[in-house]
Every structure is written in C-alpha cells, then in structure tokens.
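First, the structure itself, so that you have it in front of you.
What you see is the complex with one protein chain gone and the rest in place.
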C-alpha cells in the first residue's frame, strides 16, 4: 500500500504539537511527510523542514505559499495538518478545504461560532474531510466505551460527569510567564481561558461516548488568581438532547492534579469510568453487580477498540498513539472507509457554541442557555 | 479514669446506625452504656435494651420516659445520642439539652432552618455540648488536612472540590423498595433527597477542612429516575466567606461508585486530596513540587491526627473508628478539654440553610442565593 | 446476652498491643474487662489496671497472682489474653490452659517447636480454646477468599504468593535503637528476626486461605544491615501438602513499603488478590475473564465475610476491627459455636516449625527441608 502524502502548517522547531503530529502521522507508516510551512518566520520554517527531510521545493515559507505550491502538483499532499496559533485556524482550514485538500485542524477549530458555521458549510460543499484533533477520543478504551453505550450495555444514559483539571497554572508567581499568561488574556485567548483550552476536550468526549449532543448549559466561572481576566476554573452543568444530565469541571489551578482528564458515564443498567492517566483500562459496573476491569487488548472488544491498539493486553499505549489513531482513521477515511469516530467540523462548531454560551451563562449568574449552534437549532 | 455514662435514643434492633454508635461509644472504653429508649415500639425497645445489658429501670419505652427517668438520677447519663428518624431529631435534642444533658445528634440536626436556629439558641443557653455526627470529619487524615490548612501549608484556599456519589439507588427496578423510596418522597424526606442525605456531609467537610463557611450557592438538581419527586443527583457551586470557590457533586445513581466521598482542596501554595474509601492516606502536593503520600500514623503529624489514631502506620482504621473519634472528642469535651473539631449546633444549622437554599436555587434555574442562616447574616 | 468476662496479661501502659486488644474485646460489647496483670512491674500494672476500671482485687501484680486469684472465683474470667514478651507466652499459656481457662495468645505462641507441641497436647487435653492472634485472617475479605477457595471457585490451588514487607527498620542510623535492635538479636528474639516477626503472618495466611498446610520449604535469609545477627530480609519457597507451590517474601528494610502485607492465590480456574492496606476489597479474576472487585458488604458474600463486618459496603473497616473479629469468634466459640476460622494451637505450632526449618534451610544454602512439626509427620 502506497503511503499517503502529508504536509503540516505550524508545528515548528521547539513546539510541543509538531512532534506529536509527526509521530502520529508516521508511526504506523501510513503517511509520508513531504511538505510543510512550519514557522511564522519563513526562513526558519524552510530550514527546519529541510532538516526534517522535506525537499527544497516543498519547504514553504508560509501557508499561502504552500497552498499555491501544492495545489498545482500531481503528487500534491493528501492531507494537511493545521497546527498554527488558534486565531489562524479558520482562515487556513477554509482555504485548504476550498482548494480540495483534506484537513486535520488542531482545536479550537475557530474562534467564533460564525466562523465555525462557515467551516461546516465549506466542508460540506468541498466533499473533503475536515477533522478536528480531539485526540483523546481515539484512545482504544474510549472507543470501547462509546461502542458499549451504542450497544445498550449500560442502558439509556442518565448522567455523565467529566473533569479536565490540572494544576500547572496554579503558581501565582509564575502567572506572568508568557507561556502561561496568554491563556487568560482575552486579546490572545478570546472569550474563555481554561474552558476553551481543556474544557472542550471533556465536553467533546461526553458527547462522543454518550453519542448525543449538548442542548443547554449553565456555567460558573472563576479567576482564582485575581490578575487573570479569563477564568482558570469553571463548572458547567448541561443537558443533552436525549435528556442526559451533564457535569463538567475544568481547572488549571488544581495543584497536584497532573492531567486530570476523566469521565464517568452512568446509565440505567450500568456505569463506566475512564481516566486519561491510565488510558488502557475501562471500568464497567453492571447495575447490581461488581466492577469489572476491561483491558485494552483483551479478547472480545469492539472493532473500534481492537483495530486501534498495536501491542498485546496490558502493554500500555499512550497519548502519542492516540494521536496516531486519528491519523489511522484519516488514512482509512481518505481511502474511502467510513470512520464515524473521527471528530469533524460539526464537533468543532459545537465546541465553539458551548464556549460562547458558557461565557454568557457565567456572566448571567449561571442562567441556563441554549448551547446549540444557530444552524443546528431546528 | 471512671467511664462516662451514656444512653441512646433510637438505634434499635436491626438498625445500621445503632451498632455504629455502640461500637463508637464503647470501643475505647470511655463510655458505659447504661440507658436507652431504642425503639419506637416501647416493649421491643425495652427488651432489646435489656438484652444489651441495660438495667431494667433504665430500659425505657420512649424518649420522654427516658428524659423523666434520667433527669432525676444522681448517676444520670452524661451523654445522650439521638439516632431516631430525622423528623424527630429537633424535638428530642431540644428537650435533652434543656434538661441539662450533653447530646450527640445524628444528621440532619433538624428539618427546617427555623428549628436549626432554635437548637443553636437552646444549646448556647444550656451551656451543654450539642454535637452533630459528621463522623467523616473525625478521620485522622481529615483532621490533618484541616491542621495543614490552618497552619498555612497550602496558603490561602482558592478552590475546594468535593463529591459524595454512590450508585446504590441507581436501579430503577428497585426504586419502589421502601428502603430506597422514602428518600425521594417529600412527605418523608422533606425538601431534598440526595443533597440532604449525602451532600451535606461533603459540604460540612469543605467548611471543616477549609476552616471557613459557605456564603452563597447555585444549585442544579435532577431526578434521573423520573418517578422520583426529589433529586437523586445534584451539583452545587458555592462561595465561602473568604472567597474560596466551591464545587460539590452528589449522586445516588452513579452506578459503580460505592462510597465515592472525596475532597480536593487547592490553595495558593499547594493542594490536598483525600478519599473516604482509602481514609488513611492524604495526598499533598506543594506548588511546583511532587505529590507526597502522608500516612496516618507517620511521625510529625498534628496532634489532631495523632491522638485520634490507635494502631501504627499503615494499619488501616476505618469508619467505625471515625465514629469512635467523635466519642473520644466528646469524652474529652465533657471533661473540659477544648475540642473544636467537634461539629456542633451551628454546623447543623448551616447544613439546613444550605439544603433549603439549594432547593430554592435549583427551582430558580440555578440563581445564586445567600446560603447563610438568617441569624448569621450580620 | 450477658457479657463474657475477660482478663489480660501484659499490654501495659504505653504498649501498642494492649489498646488493640482492649478495643478488640470491648468494641462489640461482647466482653467485660474485669481482671489484669498488665505490667512486669507489679505496682505499675496494678495501678494501670485500676485506672482502666479494674476492681482492686483483680488488679494483679503478675500472672501467677492472677492465676491464683481467678481460678478460685465463681465469676472468674472466661478468657485470658496473653500479650507479654514472646519468651513468656509458652509458660503462661500452658498454665492458664491447665487451670481451665480459654486463652488467646499473641504470636509467636512459643519459641521452640517442642514447646509448641506441648501446647498442642495441653490444649487438646484441657478441652479449652487456645487461639493465636493471627488477626489478619479475621478480615472479612480474607474470610471471603478462604470461602471461595473452599467452594472451588478458583479450582485446585496451584500457586500462592505472599509478601509481608515494610521499611521501618531500614534506617541504619537507627538500628541500635532498642525498639528496633532486639528483633535482630538472638538473645532476645530467638533464632529468627523478620521471618519470625512478620513472615509467619504471611505463612499462616497462605495456609488459611488455601486451606492447606506447608510440607517443605527452602529459605534464603539476609542481614542487609551488617550489624544484625538475625535476618532482616527473607525469601521462603514452599510446597503445601496438596502440591501448591508457595513463595513468601518478607523484609523490614523495604523503604517505602509501609505495611506491605498482601497475598495472591492462583488456582486452575481463577485468581485472587488481597492487600492489607486496602483490606475491604478482594480482586477476583476467573480464568479467561475480567478482574472483578469484590467489596466487603456487597450482597451475596459468604457467611464468614458477612457476619464479620459492621458497616455498609465501602465504609472501610480496619485492623482494630480485624482483632475484634477474633474476639467475636472467640465469644461465639466459648458459647459453643463452631468457629473453625479461629487460628489455634496447631497453627501456632506450625509457625514455629516453619521458623526453625527456614533458619536451618537458610544455613544449609537453601536446601529443601520438611517443615512439618514432628508430631504431624505421620
């Protein structure tokens, strides 16, 4: 099977996200890295691309140059990953979709709901794949959880409780560090801090596993470090279309939590529990029964869980391979397979609608508000 | 040291709470069990009391008979435990306080805020001890957590997050079982179901460890089993007097959680984490540092933690001995020591105010409301 | 039901073991503490006994005085607990048995195999109960494990692996502390250090859960702190009568392990795992299936597990109540019930035989040796 051709925008030298995508795209031998516009400084980007083995003529200085360079080639890239600063995702993603490329966009897909709706329209019109990198949803045991919910193994879902809380921004003496500060500055981060950064991963996962969408929400935001304009701690209560009650806590000042992203799903006939720090186990309790530990790689798992793990039971697989699983699904989808686990434009749009609704609700003292994008309120 | 004399009202044969109190009172040899009105059926209560070794003349038929019998004796009981149905706590507690007895009352102390304020006034006037059995607060490592907060070891507390969620009422096919049903029926349980049952333990613990009180709250209640009138799942956001942000989730439909009562406290310079299912460890993370496991019984703990444990490090002590610790503190307090860890009438009152405020807030779509008892709003 | 009468020898002021036994005997209201010879200093012992509420005439100066005092009384004690220094257990236990008292002896029951055999003979002849305080075996979930093995739920047991390792004697700078040093000095501790102190708890539990006895063993001893004459670390491989392979590691220099006593039992159709630091859960894996978490207090447990727990599921019960469970069984047995979970003279003897065999094997370079007491080699 010939490798697909892949290019990246952003993810330059020293970024965290660049290596994760390169590993994700290449780990399984599915994509060949052939083009890139890796840095906002054209020469630095070209130089880094060359050092990563990109041919001279595909080591681009910026995304527009790359768009022009690639659109005319016979051997043009099959997939473009957009890993640039958040405010630029919309423009780049839109342009590449319109030029007929498949795109994987980092989250958040856009900064506004209106932009999100535009991407949905463009993606639909283009017939191309637009995926958003909600990579946690590609862990095998998260896929297993969704498969179990879909199969009715816990009955109708009554309640979903999810947290994404860490303490890495909890040091007030470090709050002015540029690495930290921008996230709480509306000029750079937009309307929301921690909820837009981590909360939407949790909200997406709630929708993903429950196979349902958020309809309304009520939010409480706090800036526990007073110099921050945007929230560093948030609680969002929500209701899903099917009636499921949701509770989501996210924080960046939870000192001692390292990567506290976990989810619990409670249905009429059972409960599920999963935590991102130990991603290879899923805890399942049938109503009236004992808690069981489901292991990645055990016999009898769903196809979604089985095809996305690489090594035998109890050999752990971690976050970089969850990112790789997004690329596995993308490669399959580009070749025509149905991969409905891939988060897409509609997911990216719903996240934006949730962010803006949560901000408004928090400002209105926790009032319940419709969290659906206008285009989905039918 | 002579044993103190102890009597109990309620806790008859087959009750869960009776054995816990008898064990708690007697385990350390501090109290002698000499009087009781153990059952709402006079003869059954007298008979059971006799079988437990109570002398004939102190095996009472009801609490009024016990009040009359004991008040006149030279060797009257030093302490009365009230473990009757919730709606009777107020009347019995008030009567014994007024007659000059020390009282340990099961939670909830009262059903209404007005009754709670009355107990506060009566307790103050009596000069007697009125304790409420928030027994979790007497675990050694919970006391250690409070001592650490008081000593400033995590700095000013920014955030407290606590859960008390289980799944033991999650089986809809069992929802009409009388053992379960009454908790969700306003005629028997009052205005609140799960929040009044378990949530107030968590709310008390938040106040206890943070050494602060709830000022306002916003609540979201749900009856996930539709036949229930009262809530079986609740989320309460709150603010404390000192500005601390609070988040409290409580549920009885969280299938797979057995006794999911835990608390996390995040301050300016550190975080703490404790869970009731593994009560002998406290997790502490200084800002910028590694998580440390503090063990019950290790050298150098606070006096509050040290004096309330009985066996060496890593020999677990469980819930019955947390109840016993309430009795240890009561024995000390009766003999004149200062035991400010003992939950008292004001704590019982604040719980009631929180319950009624949460109910009102949930009905008002999560509106923020003052959660303080009227008598404390100065 | 009238309380039984109980006396204790040893366990004086400041001892760790005294409070554990007093709590154990009194927690459930089954025994009344009426007599004691609590200290090797007669006046100190009498004084302490009085302060604990013992009548003057039963506050004895030494065990012989107590034996004389009690044997003639109509209301003599039903049960005597022997919690004196190890080397005196044999003499005291023997004397009280011969005088017709039931006895609970702390471990080790004796210092030599010959003494152990003598106790077995005396106990058999007396018709009285002689129990040895292997209290861990009285945890509800340990009883459940034994019940499951007996019921064939894991099939024939192939393998048992148990550890009892801590690090509390791992500080060489503290090795000369008298509290620590005596355990490694043959003049005080006898032939073995850590194996005799902790290892025999693990070996007893292996026999207890597997419902089988050790037949032969091979040992490797080490004194990792060179100034120690006796071992502070030991590995013992063994074979049981039914062919089960056994592995036992015990250490007192395992810095970071607090109370690392755990056991794993592997049979033809399943495996079990239990750890003393989280004693309320038992992990069970059927062959080819998922690991299940069995909770103390869940529905459907064996009678042995159910009758020895006091509070509902997931309310932890700890070590002091395991000791109390020994007293529950003793009270029942004294009243005539069959309580075959009570460790007895034969268990105490087998422990001694194992200790002496392990010492000999370690000296002989790990040679396999018959570990049975001579009187059981038929």
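In order of appearance the chains are A, B and C, and numbering begins at 1 in each one.
In this text, a contact is a pair of C-beta atoms (placed from the backbone, for glycine too) under 8 Å apart; a residue touches a chain by one contact, two chains touch by 3 or more.
On a predicted model such as this, the values are computed, not experimentally measured, just so you know.
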Which displayed chains the hidden chain touches across the whole complex: A, B, C
If I consider the whole complex, including the chain that's not displayed, which of C:14, C:178, C:300 or C:365 touches that chain? C:365
In the whole complex, not just what's shown, which of C:24, C:170 or C:341 touches the removed chain? C:170
Using the touch definition up top, pick the residue from C:31, C:195, C:283 or C:319 that touches the left-out chain. C:283
Counting contacts across the full complex, list the positions on chain C that touch the omitted chain. 154, 158-159, 161, 165, 167, 170-172, 218, 220, 222, 224-225, 233, 235, 237, 245, 247, 249, 251, 253-257, 264, 266-268, 270-273, 283-288, 291, 365-368
Residue by residue, what part of chain A touches the chain that was omitted? 1-3, 16, 19-20, 22-23, 26-29, 33, 51-53, 166, 168, 258-259, 276-280, 295, 310-321
Using the touch rule from the top, list residues of chain B that touch the missing partner. 288, 290-295, 298-299
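Simple rule for what comes next: only the chains that are shown with their structure count from here on.
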Determine the centre-to-centre distance between chain B and chain C, using the mean Cα coordinates as centres, and give it in whole Å. 35
How far is the middle of chain A from the middle of chain C, if each middle is the mean of its Cα atoms, in Å? 55
Compute the distance, rounded to whole Å, between the mean C-alpha positions of chain A and chain B. 42
Can you list the residues of chain A that touch 2 or more other chains? 288, 291
